[in-house]
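Only a single protein chain was left out; the remaining protein chains are all shown in position.
Chain naming follows the written order as A and B, and within any one chain the residues start at number 1.
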Amino acid sequence: MRFIVLLVTALGVAGCWGDPVSQSSGCHAWVACIRALDDVADAGEPANLDRFVEGGFCWNNPSLAEGCISACDRGLARLRERNDVLPEGCKP
Amino acid sequence: MRRTWPLLLILFATPALTHVPARLHADAVYVLPRPEVSSALFGEFLTGAEHFVVKVTHATRFGAPIEILVPHQADLFTHRPAWAVVGPGLPAPNAEELAALPAPLPAGFGAVVDLNQVDPRPVIFESVMRRFYWTSGPLAVVLPKGESELWIWSPGHTRGKFGLGYGVEEGGGYMAALQEWSFYAY
Partner (left out) sequence: MRTEAAVLCVVLASGAWAETPASHFEVNVPLEVTLVGLTFGVRPEVLYRPASAGTVSKLRLAFGVLGGPEQLFLPLSLGYRAHFRQADLVQPLVGAGIELQHRWVRDLPVVRQFGGYFEFGVAFAVTAQLRVQVLFGLDLMLLGGPGVGFGPRAGVGWCF
């Protein structure tokens, strides 16, 4: 029984569900583009993009990060494709 | 009891590590109770003509990834539900998207639409329910301040289950999943 307790405890200690990762360049660019578009549109209160910025929830583990990276890449491509006049912050 | 605490600790710590699950019904608008927390909203097209609506209210404009999932099962290979965020201040959809919407856009509203056309369809593994899904591919969207709606429909009028993945910050867990276990798990 002691073996089981030790094993569970070890797994629990190891159970960090994956290491945190750094913000992707795509999410950095998507956040910058949203901010730039907001400036152009004089949107006032900034959008809450906390989860996508460095240290945000997206980067808590590799699994979450994978989804966010894909979301930002697609979001950025769409912004670039659908805005006729791109502010500097949105350009590749 | 002292010997079982590590197991209990782990099992009860995991609930903070999943999307909040909920079941959608086509005949009732679902109001997202905690829009700042990530959700997995599951439903089923029984006729293919359903239009699911989720109301979302944010105090400020809110960036979130959204994707639609379909169980990775052979008979659902052609099932490609679409989703849209509909609300004031959003851009106008293009002609194809506008034509595909399941209902007219209210006056003054725009929409971010994903018709789920990525090919080949990406596949993901969802480790909580241990299921594989085809995904539309997550798309980062900025939802408007105030009230907006998520629309889910089946452009090809195909039938079958789906799940809408919304947001990042996980606050759900196994206990919530138990309420509709068979619907979420199989």
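Here is the rule we go by: a residue touches a chain if its C-beta (ideal position, glycine included) is under 8 Å from a C-beta of that chain, and two chains touch if they have at least 3 such contacts.
Predicted model only: the values in this text are computed from it and were never measured.
Considering the whole complex, the residue from B:Leu24, B:Ile68, B:Ala82 or B:Val128 that touches the absent chain is B:Val128.
The residue from B:Pro71, B:Pro102 or B:Gly171 that touches the chain not shown here is B:Pro71. Along chain B, the points of touch with the absent chain fall at residues 7, 10-11, 14, 17, 71-73, 120-121, 123-125, 127-132, 174, 185-186.
Keep in mind that, in the parts below, only the chains that are shown with their structure count from here on.
For the pair chain A and chain B, the distance between mean C-alpha positions equals 18 Å.
Interface residues of chain A facing chain B in the complex, by the touch rule stated above, are 1, 4-5, 8-9, 11-12, 15, 17, 27, 30-31, 34, 43, 45-49, 51-52, 56-58, 63-64, 67-68, 70-72, 74-76, 78, 82.
Against chain A, in their complex, chain B makes its touches with residues 3, 6-7, 9-10, 17, 58, 60-67, 91, 94, 122, 124, 127, 137-142, 145, 165, 167-170.
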